[in-house]
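For reference, the structure discussed in these notes is given below.
Of the protein chains in this complex, one is absent; all others appear in place.
Chain naming follows the written order as A and B, and within any one chain the residues start at number 1.
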Amino acid sequence: MAFFLETLFGGLMVGMLYSLIALGFVLIYKASGVFNFAQGAMVLFAAMAMARFSEWIPKWLGFDNKVLANVLAFGVALLAMVCVAWVIERLVLRYLVNQEHITLLMATLGITYFLEGFGQTLFGSAIYKIDVGLPKDPVFILENTFAGGVLINKEDLYAAAIAAVLVALLALFFQKTATGRALRAVADDHQAAQSIGIPLGRIWIIVWSVAGFVALVAGVIWGSKLGVQFTLSLVALKALPVVILGGLTSVPGAIIGGLIIGVGEKLSEIYIGPLFGGGIEIWFAYVLALLFLLVRPQGLFGEKIIDRV
Amino acid sequence: MLYRENGQFKASYRADQQIFPILQDRVAIGLLLVLVFVVIPLVASPYLLTAILIPFVILSLAALGLNILVGYCGQISLGHGAFMAVGAYAAYNCHARIEGMPLIASLLIGGLASTVVGVLFGIPSLRIKGLYLAVATLAAQFFVDWACLRLPWVTNGSSSGSVSVAGLNVLGLPVESPAQRYLFALLVLALFALLAKNLVRGAIGREWMAIRDMDVAAAVIGIRPVYAKLTAFAVSSFIVGVAGGLWGFVHLGSWEPAAFNIDRSFQLLFMIIIGGLGSIMGSFFGAAFIVVLPIVLDGLPYWCGIPIDTATAAHLTFMIFGALIVFFLIVEPHGIARLWSTAKEKLRLWPFPH
Partner (left out) sequence: MRKTGDVVLDVRNISLSFGGVRALSDISFDVREHEIRAIVGPNGAGKSSMLNCINGVYQPQQGTIALRGRTFRHMNSRQVAEMGVARTFQNLALFKGMSVLDNLMTGRNLKMRSNLFMQALRLGPAQREESEQRVFVERIIDFLEIQPYRKTPVGRMPYGLQKRVDLGRALAMEPQLLLLDEPMAGMNVEEKQDMSRFILDVNDEFGTTIVLIEHDMGVVMDISDRVVVLDYGRKIGDGSPEEVRNDADVISAYLGTAH
């Protein structure tokens, strides 16, 4: 039973990390109607920026304080993500206003490839470390109920807390601010929003920057846990089924979807995996999303899709 | 001047519906066929054949298959690498397990296996569209990836996970040397291209395009979305399955599941976006572009005298691919095929400006 709980918690933690990445998806989709395939690449790019800048800045400025280095690196990385957002809006989104979803999706595929190549050209392609001082030691809970207690990673707990705060902030942003309203209008219909005077370009830069910020946070947490490497973007691809499950337009959906996928993956690997020869983690999330799509295409919390003639 | 249709009148609808109604086009195609079937095998170097032409031919076939699904029927698929894998491994199993199995039979059975899988994973398209379907097709990709790695019967019990074939022949004629392999693949491509062209200009092609353009209106005309979508998946995965078999047998010789991973799927998608969605010709253009571009990029620094190490060159290739995709989507969403037909339009008027 203790083992089950450990697997469960492990799954919840992984799920929380998927949710962080999925958040970026949902943001961009909610606000610009674009299915951003490049979210994973953005996470990787942000993580690489953070990792490298935290190395380089102390060298360039000649000091040794780790905390200061990390803070400055975060700031510079955030700036980099804003620049990325600006470039994407300028060079890509601006020209694809009101194109079909498929075209936009494929454009973000192109952006993915570009970002991956660009990131590796700028920052190199080895494995890099991020160390922001998250405690790495494990902690044992529920020692009274189960002999030896249940093992949880403190790092994961911190990650969950950060994610929760982030979600709360974002939900507030969308519901309570004028910019949030404008973003929702844009997601509905680009041209209509433009015609009532919403500055489309600026809105998109804001949204993609916020998504970049979310990607950076996700990248830092993931990177601190796994190290920053190329495979991070493949892991980030897992966020797609999360978004499908939760609903493309729902922030709470991204969280719950992430948790379901995380737990589902871990549990299925342990308990069902051996029946099939193991390694089912690579497709479990997708097949689960697929089955879900057949039953409820809009996801758990998404808006129903209506086709009009 | 040269390219006018003056004086070429069609006396029957059948003549009007030909694949190449203009005489100059027919002449050009004739010359092209002579070039690719006769001249190239005689003069091309083994390097040219194995590194460029054979991959180009086989990937054109795969791109053709994908174009039918995505370009003509409008159903997006990010998992077509999986269907290539199914075709390759099914063909391999036939070849390895059954003594004396003819090559063509193996490849066709590979295609049929791919059709079954394709239709299965195509069923979601009846309920979901667009981006959601894209994610669903990823399920196919990763599932097949896993199956080829973890299910021993797929690789016929290979311990290393890789399989290989040797001693290929068709009706006694060997398919060993680069020229022979090239001709075999080319014959398959030519045949399938003709069949595909007949399909897309016939009733089923119109059904596919109707579903792509507006599926609600299509239903009102009496087109069955189920039939149209599933046949698109079936035909597409059949062609791609055969291409997968060719890729493994005729090009690689021995392969691992990684040969058909998600990068391959994206590569095929890029081919048809750049080449031209909904165009048979576009599949060829796209494949040529994607096959030749990395070689050009690799060689460019050398020719320009700027030394770049291979890792950086690989990264630059990624960047340029990505940028080109975006470029084409913005500037010419219909790809090189549209540029080509626009050029031909201009050619009709040449030397007059308009």
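Keep in mind that, in the parts below, a contact is a pair of C-beta atoms (placed from the backbone, for glycine too) under 8 Å apart; a residue touches a chain by one contact, two chains touch by 3 or more.
As the structure is a computational prediction, the values presented were derived from the model and not from experiment.
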Would you indicate which residue among B:Leu53, B:Leu131, B:Ala210 or B:Leu268 is in contact with the undisplayed chain?
B:Ala210
Contact partner of the left-out chain, one of B:Met101, B:Ala179, B:Ala219 or B:Ala314:
B:Ala219
Specify the residue from the set B:Gly202, B:Gly253 or B:Gly299 that touches the hidden chain.
B:Gly202
Touch list for chain B against the chain that is not drawn:
12-14, 16-17, 195-196, 198-199, 202-204, 206-207, 209-210, 212-214, 216-224, 231, 235, 278
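The working rule: only the chains that are shown with their structure count from here on.
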Could you state the distance in Å from the CA-based centre of chain A to that of chain B?
33
Residue numbers on chain B that touch chain A, as the complex places them:
74, 76, 124, 127-128, 130-132, 134-136, 138-139, 142-143, 145-146, 149-152, 216-217, 266, 269-270, 273, 311-312, 314-326, 329-330, 333
Interface residues, chain A side, partner chain B - complex
35, 91-92, 95-96, 99, 101-103, 105-107, 109-118, 120-121, 125, 237, 240-241, 244, 248, 276-280, 282-283, 286-287, 289-290, 293-294, 297, 307, 309
